[in-house]
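Take a look at the structure below.
Apart from one protein chain that is not included, each protein chain of the complex appears where it belongs.
== chain A ==
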């Protein structure tokens, strides 16, 4: 579903943010992308989402290149950024309907999914209010609902649990599992190792823009915890 080949990204006037990254995410995977602040997680995620241009390497989504066929790639995926800077002048429902129009989701499906996720995340009653009046967590919920509305084959999330209340976090994890059971793939970054350990079947650890560990969770941690593995890898790489 997602294949990253020799991806590198250098920002103007600074060193490489990501260097020669190779990854593969299959349908049904919940793939955790772990690393320090500034390790290159957001850069990679933005490149996958088609938000950030890059010159070196290739990123394929559903066997299509994000560089040469960006619209086709974006049609089958959804991206939730770390900071949900949504259109504040719209109401929640206007934003969701806008996303529905962009992804050309049939009206009936759109209404059903908005109602389902709106009720689950307990935000339906606030749909009529302007997004500018929402808290960070409410904006995050709207971003999540908008991402789920078109049943993406690939869901990309950057630190998705930040700002969510405990119930919404649990719901999001359940929803991620359900989505993968229906054949989608999920790729998300996180600092929270406990969440990654419980949620992911595959992980990758990135440090200083380079991939240091990648593989199936069970094989990588064995009888240890993800926390021990992370510390071991980070210390070893110093």
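The working rule: contacts are C-beta pairs under 8 Å (C-beta built on N, C-alpha and C of every residue); 3 or more make two chains touch, one makes a residue touch a chain; residues count from 1.
In this section, contacts and distances are computed from a predicted model.
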#### Entry: Which of "YabP family protein", "Na+/H+ antiporter subunit D", "ABC-2 type transport system permease protein" or "2-oxoglutarate ferredoxin oxidoreductase subunit delta" matches, in UniProt, the chain that is not displayed
"ABC-2 type transport system permease protein"
#### Entry: Contacting the left-out chain in the complete assembly, out of A:10, A:65 or A:94
A:94
### Task
Please pick, from A:39, A:59 or A:86, the residue that touches the omitted chain in the full complex.
A:86
### Query
Looking at A:23, A:39 or A:126, which makes contact with the chain not pictured?
A:126
#### Entry: Contacts of chain A with the absent chain, listed as residue ranges
46, 49-51, 53, 70-75, 79, 81, 83, 85-87, 89-90, 92-94, 97-104, 106-107, 110-111, 114-115, 118, 124-130, 132-133
